[in-house]
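Here is the structure we will look at.
Of the protein chains in this complex, all but one are displayed in their positions.
We just call them A and B in the order they show up, numbering each chain from 1.
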Amino acid sequence: MSTAIDLRGVRFTYRGAARPALDGVDLTVAPGEFVVLVGPSGAGKSTLCYILNGLVPQFLRGRLEGSVTILGEPAAGRKVSALAEKVGLVFQDFESQLFSTNVELEVAFAPENFGVDPAEIRRRVRECLATVGLTGLEHREPATLSGGQKQRLAIASVLSMEPRILVMDEPTTDLDPLGKEAVFAVARRLRERGLTLVIAEHETEEAAAADRVVVLHEGRVVAQGTPREVLTRADWLEELGVQPLGAAQITARLGLPPALTVEEAVEVLREAGYRVDPAALVELRERDRRRAAALGEPVIEVRDLEHRYPNGVAALQGVNLTIRRGEFVALVGQNGSGKTTLVKHLNGLLQPTGGEVRVAGVPTAGQSVLQLGRRVGYVFQNPDHQIFAETVYDEVAFGPRNHGLPEPEVQARVEEALAAVGLTGREEEDPFAMTRGERQRVAVASVLATRPEVIILDEPTTGLDYREQRQMMELVRRLNEQGHTILCVTHTMWVVAEYAHRTVVMRDGRIWMDGPTREVLAREEELTAASLKPPQLVRITGRLGGTLLSLEECLHALRKG
Amino acid sequence: MIVLTVLVAAVYAAVLIPFKAIPIVPGITELRIAQVLPPVASLLFGPAAAWGIAIGNLIGDLFGTFGPGSAFGFLGNFFLGAMPYMLWGRLGPLSAHQEPAMANRRQVLEFIIVTAVSGIACAFAIAWGLELLGLFPFTVLGLLIAMNNVILPGAVGWIVLRLLYRRVKRWGLIWTELMEPEEVGNQPTASVAAWLCAVATLAGWALCLALSVGAGGKFGDAGLQAGTGGAMNVVLAGAPFLAAILLSFVLGSPRTDLGQQGGERAA
Partner (left out) sequence: MDVYLYVEGNSPLHRLDPRPKMLLVVGLIFLAVAAEHPLVPGALLGLVLAAAQVAGAWPALRRVRTILLTIGGFSTVAWALLARGTTPLLGPVTVESLLYGLGTGLKLVATIAGSVVFLATTKNEELAAGLIRLGLPYPVAFAFSTALRLVPTFVGTGATIIQAQKSRGLDVESGHLLERMRKHIPLVVPIFAGAIRSANRLAMALESKGFGARPRRTYYLELRMGPGDWAAVAVAALMFLGFLLIRLTGWGEIPGLHR
């Protein structure tokens, strides 16, 4: 057999959908090949993944045309269970693909279903857990694992069927940087063993390691080739809604030979004689300083904050932080570093077990969340954890109504908030029927409607594609420019670089770094110690004489000579 | 779909557990928001909800209240999850004969009726079982559990269902659209069974309550004077009614023909 996967003229329309999700896809994957699928939300990445193990059209019904051949056999009419043994599928949401009460049983679950002999299952459990690096955790409850560990467990639980092809649908979207890296490390290991790998991703930096990158857009393959052939078309990718690589972007804009990695770009730029112009850098730093000097009085003051959970574990220790009115602060750090615990003190969801938190000069101790909510708004990570109302209007009106405002005032607030997030005119729509990006904006509007001075956003870009992430952050920037103080908890380093004026890094319940974003991101080694990696452009320019934070800054400050 | 059973059980157990800490009559009954779920889940997911609610309650028991009453808890909660969808549309003039979208007053009224019947059936089964074991007087549990099961769900359950029904339908997960008619069955005795179920529930519960508080003179003179114990009367009087409720499940079948127009099927 010469091909692992062979799709010819595949077109699929979900039942009841007006447009096909896949529209004439031809794709051939050789055994042992590592293919990465990229494309914006709605491009058809997931549908393509589901076709490979028969979930489309056996489970998700609709009209499938064209031919699908898996390992030399036509897939048409074959059950998911018949294909699943050959094509393992890992999903984005790790919570809904784990079924067992401990780790080893999770790995054993699929082979049990296929009637594999228990002795053989034991061998596979050992081997698969070793492959994903979870040896020693056999008896743990899945619920007690970190996100990255859960996703690796999900991979092991599929590998135990010993599939020939492994398909992963955005496996790292919900993970922090450490978790992402661990999942990619597993992928690299599997590739070395000759497993055929198909991974849908929207983080292009990791796609650079693939044999082939396939770009999907509106259900079609619009480009495919080696990472070098595809990912160097940075502006074109950005236009499609795929995050471009900084190295490719800057080299393309300057008309230089294309680069994919930081090292390549540095070399190309150096050879062409580019460096960061000291005068331009001084100018940028001066601008940073002027902005900092124009900030208002402190609105949040955290003094020697300590938080111990009832079981005695200290989540925060000796935290000191002052945030001024009008500031735009990014709070970064690994999961478990204490970021979320810290921000929950700012609106009273948590009370200090030591030290003090003041909001607008008043200690939070003794104030309720309701009282603090007038000054501090908190947008939770997942909009689905709060959306409940029948209409967008009612959802956004929830906050102001809770604060006891009269109905005409509520209406004014809702209109204002919806205008701010660009959802004017959609008051009567059902928020449940909106896209994730739109739901996220409804959640922001529902917090804006109470007109808080300070807005905390917890991972506002998670689960969004590149275009939606940009829209969300542009919205946040506008809010900041209108005078809101912004505190943004995030893992997404390019968001930090391009939007935050100041960056606070947390590690093990303490503040590890704190300063202007330009200075913090320049300290690569310390960031590495906190398991963080600045975006490509920052790293490239750091090696060329000064830290630049965005493409615009690069084009302005990178000069020949 | 077994997944729906799993999810209903897990959510029900998850919202039961936090309330174990602030019990009114703990283990057997608590004033709990969790009680909103059974009728709502029942009308959305049918049989999957009946098993899900029963299993979810059992799991809830495993967090510190598993004991002699758990078997009756399982049965009672099965009633709680099964009766609303079994009775929906089967109660003649009391029914709206529409899908339970909570779109109008008649539907809300029917929701309150089926919630009340199922809630009382649950109270009846558990209180009868614990009276049988001599662990709690029927009066206490029969009233408390019924109040718990009826007041909160009756007051706000229909709002929750209204917020969910249309959406779940759009996701293609309403049980009448997931199941084939032959899986559900269509008994000719279904209407009779529904009335039997409702009447046996209310009559049995009321009778046991009356006997338990001592107004049982009419039904069993032995009760107060002769020392054979009012408890025995409750147990004996309740048994045929419970049997009738179980029989109604054998003879009954739910309506699957309401609101079939439109709505695509997934899964």
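FYI, contacts are C-beta pairs under 8 Å (C-beta built on N, C-alpha and C of every residue); 3 or more make two chains touch, one makes a residue touch a chain.
As the structure is a prediction and not an experimental result, all values here were calculated from the model.
Visitor: Over the full complex, note down every shown chain the hidden chain is touching.
Guide: A, B
Visitor: Using the definition of touch stated at the top, determine which of A:13, A:53, A:173 or A:462 touches the missing chain.
Guide: A:53
Visitor: Which one, A:326, A:373 or A:509, makes contact with the chain that was left out?
Guide: Only one of A:326, A:373 or A:509 touches the chain omitted from view, namely A:373.
Visitor: So one chain is hidden, and I want to know which residue out of A:13, A:41 or A:157 touches that hidden chain in the complete assembly.
Guide: The one listed residue touching the chain not shown is A:157.
Visitor: Residue-wise, where is chain B in contact with the chain that is not depicted?
Guide: So the residues of chain B touching the missing chain come out as 1-11, 13-15, 17-18, 20-21, 23, 25-28, 33, 36-37, 40-41, 44, 51-52, 55-56, 58-59, 62-68, 133-137, 139-140, 152, 155-156, 159-160, 163-164, 167-168, 171, 173, 227, 229-231, 266-267.
Visitor: Take the complete complex as the reference. Which residues in chain A touch the chain that isn't displayed?
Guide: 50, 53, 55, 58-60, 79-82, 84-85, 88-89, 91, 93, 95-102, 104-105, 108-118, 121-122, 125, 139, 141-144, 157-158, 161, 344, 347, 349, 368-370, 373, 377-378, 380, 382, 384-389, 398-399, 402-403, 432, 446-447, 450
Just so we're on the same page, only the chains that are shown with their structure count from here on.
Visitor: Name, in rising order, each residue of chain A that touches chain B in their complex.
Guide: For chain A paired with chain B, touching residues are 15-16, 59-61, 388-390, 430, 432-433.
Visitor: Per the contact definition, I'd like the list of chain B residues that touch chain A in the complex.
Guide: Those in contact with chain A are residues 162-163, 166-167, 170, 264-267.
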